[in-house]
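Apart from one protein chain that is not included, each protein chain of the complex appears where it belongs.
Moving on to chain A:
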Amino acid sequence: MSVHALRKSASSSCSNILVVFVGIGLPIEASAPAYQSHGTEGSHLTNITNTKKAFPVLAVNYEHVRKPFEIALWILLALLMKLGFHLIPRLSAVVPESCLLIVVGLLVGGLIKVIGEEPPVLDSQLFFLCLLPPIILDAGYFLPIRPFTENVGTILVFAVIGTLWNAFFMGGLLYALCQIESVGLSGVDLLACLLFGSIVSAVDPVAVLAVFEEIHINELVHILVFGESLLNDAVTVVLYNLFEEFSKVGTVTVLDVFLGVVCFFVVSLGGVLVGAIYGFLAAFTSRFTSHTRVIEPLFVFLYSYMAYLSSEMFHLSGIMALIACGVVMRPYVEANISHKSYTTIKYFLKMWSSVSETLIFIFLGVSTVAGPHAWNWTFVITTVILCLVSRVLGVIGLTFIINKFRIVKLTKKDQFIVAYGGLRGAIAFSLGYLLSNSHQMRNLFLTAIITVIFFTVFVQGMTIRPLVELLAVKKKKESKPSINEEIHTEFLDHLLTGVEGVCGHYGHYHWKEKLNRFNKTYVKRWLIAGENFKEPELIAFYRKMELKQAIMMVESGQLPSVLPSTISMQNIQPRAIPRVSKKREEEIRRILRANLQNNKQKMRSRSYSRHTLFDADEEDNVSEVRLRKTKMEMERRMSHYLTVPANRESPRPGVRRVSFPTVHFEQPSPPSTPDAVSLEEEEEEEVPKRPSLKADIEGPRGNASDNHQGELDYQRLARCLSDPGPNKDKEDDDPFMSC
């Protein structure tokens, strides 16, 4: 985006916000004199002290903290509003949050105007450099890759051709409108109209995210609209710059058009390239962060932001760079960083994007009150209508063509949602704002843009949810990750690749397989730390699922009722195992429990020492340590008391037993049934009084012989709970097992 000069206004606090946020040497307004000293005195300026003043015990110096204060106040206000909405039960179900925030912005703006101050306007530079990147990074980092790549052709067609169609259709028809004498806009020339069309035609990712987040629509439609909103940035950039340049000059030649097309490819591919480079850098950096885990998240954020800024510097598409960076770096970074860093990244991104979104909508409301307006009924109404019409026509026409090439066609319902979900938002407003004042129609355009945004966000945003219900559009399936589904997803991939091979043509799956193989052999070697790069996806998935369940269990002290049944391994694989007599079982249990108590006490009294941690991570949980220690104790004791399993293949001494605990949780059973050897009791530090809680992490109930495997499972579990590191020199080492 071309960045124009800062908009200066008398008491615009936005410029001040900008300075603090960006901190690039932009001109500082002289409202807060830097030479003023800290706080309490205030009269050092005068050298002439004739009379000695009384020492000021308490003094107010607002100017000193004005900038950060106002920023913090705005953000706080925004977040309190957000909080408030969700406390009102019925409101948030009916009205999407974005609408409410705009209304709040309107109110605040009105309030400020009433007071007599001039309300701050959504400064474009602030918007593009500070508020937009977190949202896009959040979207790009967590972009669901599989549906995106499966539909990338459709998305590109919608993004590029759809946006072009919208821009030209609207621009052209508006120009035709302006030619009509009665409207009174005869001064508007074609290029200005086209410029306006190109600003208003782009679907906005912020608005789409805000609204679609709440309706939980099925994956396909979601990714289509959302992907389109992300990828049309390149088109918007090119069109905007193109028409802006031309409208100054006034004429367009064929060469210009050709250069425009070339520019489009440069902008989009260049943006993606810049993003990919930074993504690989980030992945490479994360390979070496095993000793400094605390700063891992920062690498992700900073590299991504640099990608955005670098591409903005070259007038390339910053959004595409950000997306590319997130997508490229994610698989490698996630294989390298610790679980805690992953959580940190996730929550920080969500937090920043949430704050940004809130601020954007509020400022949109405030700017509406503030901005200079020029109202022309015909123009504005026509714009709104044309927006809808062109979107619907575009979607229908393009889908007709696209369906010829798709395996799974888009139904009418899908088309409707895609068309209806084409919301405009703050990007359009900011682009309009960036128009220099030399455009005589600037105010009119701004008014029209704001009206369109209001219409799409309010009317379409509010009605899309009941429409989705009405049309019974497929919703997103809230399914928990299932190991069966994962196995079959991978199975299907291979099966379809194979059948494509039998058929003899190189299709989608063939190329995907080739890419995967290339990735595995060459790229992962360089970007993933330690031995992890050999790990197949299925196993990584399984590990993550287990890890999640284990952590849930430790944290909540309750058993997640994922599988509320009483089925255990024994039901699946019965063996003739010599049953330990009931009496002996009781004895064993008593002894073990006693030891557990001892260990608990010992653990509490033992001081927290670095040397007892087997992972060089400063933030290890004490409970994890305790868990691990207790498990080791259990193992030693059990090998004394229990017999070797009869039927199962007992591990030969040299062979490492690597097995996954079958994670299975059950409801607490009534105390009358014989308890399994419950190795989970020590985890109930939060819930001390539930001895009947059982978690059959491994063994069949009442069966002592599998416990040896159980111990190994528990060690694995414990390892899963701590952070992964490349070096593990524990007793039962297996490079694969390192989490």
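FYI, contacts are C-beta pairs under 8 Å (C-beta built on N, C-alpha and C of every residue); 3 or more make two chains touch, one makes a residue touch a chain; residues count from 1.
Everything that follows uses one rule, which is that contacts and distances are computed from a predicted model.
Its UniProt record calls the unshown chain "Calcineurin B homologous protein 3", which is the correct pick from "Immediate early response 3-interacting protein 1", "DNA primase", "Ubiquinone biosynthesis O-methyltransferase, mitochondrial" or "Calcineurin B homologous protein 3".
When you scan A:Leu111, A:Val152 or A:Leu495 for touch with the missing chain, the hit is A:Leu495. Checked against the hidden chain, the listed residues A:Leu79, A:Val103 or A:Leu538 yield one contact partner: A:Leu538. Residues touching the missing chain, restricted to chain A, are 403, 407-409, 411, 477, 479, 482-485, 487-492, 494-505, 507-510, 517, 520, 534-539, 542, 563-574, 657-664, 700-702, 736 (touch as defined at the top).
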